[in-house]
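Heads up, one of the protein chains got dropped from this complex, but the rest are sitting where they should.
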């Protein structure tokens, strides 16, 4: 059985997913929709699928699943629409920037019994996956202290920043999900600090560019997230987990791993320049997991609930910064 | 323009090349041939191409190029056959185990003006490619001393060993080519030592399992190759180049790069288990280079001559071991 | 001119300082005092100095300087006593566990014009020193985000814990000082979380064993400290500084740096087991700096003020944990 998939949104990440579907022996891209016809046509040409409207796709009984990578403000409506049509749904994060809208959307999806998977790609990175595996298999004992270093190479465009929901909802949200993925205990409290250090114009856009967050669980486990919008040396993505019997760490990845030594010292090239090359394997693996969940009729993970929880942590972090205090998750959700 | 390609040989490496062709926007796999019909059919099913005989492929004017990955003893004949049909030819190394047969085959190919590329995949590894680039761009000055460490995880089957031509022609041949690729000066002399340390049965098969080779150029550049058929920690593939102003090195690659620390120390997982996973990117890149050479009508590299020279170095190494002396390349070729 | 030094306290760290003095061409150990005569005698035997009482040392005009490594509760009195005698004073941290007592002691020292240096040895570690140097020389631009990972191999004895002032005053105090050393801007606010994860008995002793602290400056620079009393892999001491134009990091040190590779992977030995071997060079260098300050009549650094500030940060961290909020340093000092 081959899963017939349609792509909603033919932008940068849409192309990545189209490629992943093409490389998956159990899936086939049958249609693509985009507000810009040429973008849709480009993908159609490369992968031999049809250009369709979103409604046509929704009404086509031969389409098994959709990949939603349209703008964020359309996600919740599309999830509801396709839930009602009985399609399996893969949606890029976040479901919505408003926590209440996320809740109402997830209620609809749940009532419809929809299979909904959120695009937290980092869970599928082989290196981070190996960290998770080391924890699960008891290699480091009980988790006690996690450090997630997550730094972008540069600021996003200000127009994007204005609709992104801010650094916590846009960037840290991946780290919040990773924290939940690795902690295996719900987060009870959040404290955060955030600054504008990279570019003063960030403040004009009501955002921060540098943040540190501490998450704690009821039992006292601690997870620190270190964010910056400027890492001159590339896309800095590291995880370190201290457990009762050891430590497991995933170091940064490089496109080329040579080293040149001379009188100035030993130099290795910079890291990957951003997520498209850093997480190539993860993007393919998350689509494979989605396809496998449909094929095997199992629950898709990360779920809509995971998406909501990551957003709630972002809300808590914002509140903590604003009120200079620890915010308990029970205040948020 | 899309290059129509046919695959001769549907074994392990044939599948790798079929995948590479599928991922290449400028190429299309149109036919596959194999002595075992089922092997050919499997590839045909996966990639939507026809199963044909070698002669049918040779006679089909719509086929632009062939990928030869049949057994070694068929390579020279196939190169001649497809040269005469005007096809571009990519052939796995070696052209033949007999140096004279290689010469006569290359003469035919040359007379026919055939575009012939040899499958020295390591030239296309991004890390080794970056080493070459560092040399070419002057980052380490004039090359003086190269060290190539190249160790297989284990012995090949003895049946394979019997037809392989021995460790120098089968395994070191890749390192000989890499030495030539990096030295940018022809090798003038070879000295080698070889032992049976891994398994005494290797001696019964008239082969060695552990070898060290020193190559020198006329100007005195030195290149050492370290080979073993047993690296318990994975497929050990390293290069280090000392130049007059610095050193450039390519370290080993790992499928997963986490590190676990506990009271026993810091442990990283073993290396890739063998060439199929270690050189994934290189296999795709060499096919891309072949396709580009056809598309752009440029010379294919590494060439048939490169294949012959690597084989000649293997002959010289064997002679050096047998006679316990330095063998000059002028004695061989 | 050779500086005549006396050692107050002949315990573990006293022996380290005695050795450092012996290796310093500008200093000479002339006397040692300890409540346990045998401990003092052992050092006297090894280094050829006299065993004296503290008062005798204080009254001896030929003694230029004292090294105080007696129990913490004697530090402030001794600083005052030796300040009044005009001796240069090197004192192990902390001056006292009570911030007010520290202040009154420093007032006396200042009134007497005493040269007082605090034993924050890590400032003299060559690797951390190189981090500082990289910052000062502009190699990473303006400091934005610092991460200090500082984990002990195991819990201290509970009797020691009871008089230590708790994890923030005993252990984190070194990290607070390092943060101040590297930030080059005063810390404005502190937020912390602390747990008992290593051993439940720690709670009975009114202490924590796992802590995470965020320090922020007025301009928004952020520094995170990660503490644990249990790192099974050795004494974990790392620093990482993100600046506007780059990152500088000091990795852990190992007594032996071999690597063994086999089918289980690549393994390096654990880290140093604790501070005595990790900071050998730092201990010698801090005494050398003290001696140089006396010889050259320059200010000793880190100063008594540095000692007070680190203690104040510990107070703030404790208050932050207790009140689940950000504590501003203006509330403390």
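Read from first to last, the chains carry the letters A, B and C; within each, the first residue is number 1.
Just so it is clear, a residue touches a chain if its C-beta (ideal position, glycine included) is under 8 Å from a C-beta of that chain, and two chains touch if they have at least 3 such contacts.
Since the structure is predicted, the reported quantities are computational estimates derived from the model, not experimental observations.
**Student:** In the full complex, which of C:5, C:118, C:131 or C:187 touches the chain missing from this view?
**Tutor:** Per the contact definition at the top, the residue touching the missing chain is C:131.
**Student:** Quick one: say which of B:63, B:231, B:282 or B:314 touches the chain that got left out.
**Tutor:** Looking across B:63, B:231, B:282 or B:314, the contact with the absent chain belongs to B:231.
**Student:** Touching the hidden chain in the complete assembly: which of B:41, B:133 or B:212 does that?
**Tutor:** Result: among the candidates, B:212 touches the missing chain.
**Student:** List the subunit B residues touching the unshown chain?
**Tutor:** Touch set of subunit B with respect to the missing chain: 142, 144-145, 147, 149, 151, 189, 191, 193, 195-198, 210-212, 214, 216, 219-222, 224, 226, 228, 230-233, 236, 242, 244-247, 324-326.
**Student:** Mind listing the subunit C residues that contact the chain we can't see here?
**Tutor:** 23, 25, 46, 126-127, 130-131, 134, 139-140, 245-251, 253, 255-263, 269
**Student:** In the complete complex, which positions of subunit A touch the hidden chain?
**Tutor:** Missing-chain contacts on subunit A: residues 232-233, 261-270.
Please note the rule applied: only the chains that are shown with their structure count from here on.
**Student:** Same residues or different residues where subunit A meets subunit B? The copies count as same if more than half of the interface numbers are shared.
**Tutor:** same
**Student:** Looking at CA centres, what chain is most distant from subunit B?
**Tutor:** C
**Student:** Hey, what angle do you get rotating subunit B onto subunit C on C-alpha, to the nearest 5 degrees?
**Tutor:** Going from subunit B to subunit C via C-alpha fit gives 180 degrees.
**Student:** Between subunit A and subunit B, what is the separation of their C-alpha centroids in Å?
**Tutor:** 40
**Student:** Would you mind listing the residues of subunit A that make contact with two or more other chains?
**Tutor:** Expected reply: 245-247.
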